[in-house]
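Just dropping this structure here.
In this view, the complex is presented without one of its protein chains, the others remaining in place.
Should a chain be cited, it is by its letter among A and B, assigned in written order, with residues numbered from 1 in that chain.
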Amino acid sequence: MNGYNFAYLDEQTKRMIRRGLLKAVAIPGYQVPFGGREMPMPYGWGTGGMQLTASILGEEDVLKVIDQGADDTTNAVSIRAFFERVAGVETTTATADANVIQTRHRIPETPLAAGQILVFQVPIPEPLRFIEPSEEETRMMHALEEYGVMHVKLYEDIARHGHIATTYAYPVKVDGRYVTDPSPIPKFDNPKLHMSEALMLFGAGREKRLYAIPPHTRVESLDFEDHPFEIQEWDAPCALCGARDSFLDEVITDDRGGRMFVCSDTDYCQNRQEEVA
Amino acid sequence: MTVMTQPFLSVESLDKTFVLHGQDGLRLEVMRDLSLTLSPGECLVLAGRSGIGKSTLLKMLHGSYRVSGGRLRLHFDDGELALESLPAHAWHPLRRDVIGYVSQFLRVVPRVPAVEVVMEPLLARGADASEARAKAETLLERLNLPERLWSLPPGTFSGGEQQRVNIARGFIGEHPLLLLDEPTASLDAANRDVVVAMIQEAKARGTAMLGIFHDDDVRERVADRLLPLDRHMSARTRAAESDPQETP
Partner (left out) sequence: MKCPQLDRPTLLEARDLTRLYGPGKGCEGIDFALRSGEVLGIVGESGSGKSTLLRTLCGMEAPDAGRVVYHAHEGELDLYAIGEARRRALLRMEWGLVHQNPRDGLRLGVSAGANIGERLMALGERHYGQLRAAGQDWMGRVELDPGRIDDAPQHFSGGMQQRLQIARTLVTRPRLVFMDEPTGGLDVSVQARLLDMLRTLVRELGLSVVLVTHDLAVARLLADRLMVMRRGRVVEAGLTDQILDDPQHAYTQLLVSSVLTP
């Protein structure tokens, strides 16, 4: 590949980001600022995740990219193609075969194993931003663990809807210390963050922040004693593979109101269908 | 007739001067070298024409006016307390527990019902609200304040009605020292009699009282002694019996 360094970013930038990642791993859930670079894609397309992936990728790694659980959406396909070109690494759609998985808004259903790294694309890294526009103030709130306002948000949910209506980007407390935005994954995926075998890295390109949840770290979803955290449930199994333990997407099948619910994780669904067949 | 006991209050050589800075530092000497003693169960009545400084004395004893010179002492079993040098923060508990005051005019938060105005001195001591209310209602009833007024704020009451709320508020706390500034001024004869009876009862309880009474009849009925404040603003006490003609 001519004209580019391996994995697009220059080595200085990668080192800078890796230093940030080491700090992030050392302080689970803490947002580390980093000097984000321009990527050949607009913000919102995963530039934060891509910079992290580029910084940790080695020639022997096998990369998987998913968007909302699917390997075949424009975003996933583009990012996978990008790293194939600029790093020449092997890519896969099989969760179990990948060392590095870059994801937008999902955690794979197949349990992750030690040695795997999950890289999240994050739009808004600051969980307190909804109530406090000042960065200086939110940093102070984190420093002093002034997190009462997070429960204000959950309280409002219950007051308005009778239950906690936040369904994605559901705030968590990492290692009993930092309140963290898990990126817009469905709350269904929150339990997978807890004591995970895999390393989880989070990158926000526009906001130039990265943070991490190292393996075997406590991750608690915020809740109330009398309104405990609960994940989504569906009445029927996946219409394609019959799974009852996976996150389902609603798919409109025609213009007469026909619809069905299928696994959002396409690799998981595919594997199950093959097993059955 | 008065059993002479140790005085509860003693005043020695009291002076009061107002300095009016807005009038080029004009000095108004309103009181000079006033001395008195007051014992538990005694009612001492201040006499003298209007403007001679009777209210001024009460206000100095209540802490609302500063003392320009002289000594004010309360004699407790465990020692004496100098009022002229009492720090401001100590006045509040002293007023709550020791020195009661019935002023000529009622000054309260505008919206508070009459019965609650009366209860407040007891509530300030942490009394039970229902007991305080019962006691307040008993007093208001005794003072013939119509029951329909109890739950209304006294701001709209007539002068006599306000005065009765004020008296009830002043007596409910049964303070050991009570300062009375014309409590009967705007009352009819029947209600004056009630107040006289209340004063007699307070005396029997051992309350020391210092009062100003506009009304000759009331004054003669309640006063154990008169303290004339003459035009030279200095005064000596004398027995009420010896000079019943003392005029205001």
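The rule we apply is simple: a contact is a pair of C-beta atoms (placed from the backbone, for glycine too) under 8 Å apart; a residue touches a chain by one contact, two chains touch by 3 or more.
Because the structure is a prediction, the values reported are computed rather than measured.
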Among A:81, A:113 or A:131, which one is in touch with the chain left out? A:131
Candidates A:81, A:152 or A:195 - the one touching the absent chain: A:152
Under the stated touch rule, tell me which residues of chain A contact the chain that is not displayed. 131, 140, 143-144, 146-149, 151-152, 155-156, 158-160, 223-227
Name, in rising order, the residues on chain B that touch the hidden chain in the full complex. 18-22, 59, 63-66, 74, 76-79, 81, 86, 88-94, 97-98, 107, 109-112, 123-124, 176
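Throughout what follows, only the chains that are shown with their structure count from here on.
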In whole angstrom, what separates the CA-based centres of chain A and chain B? 77
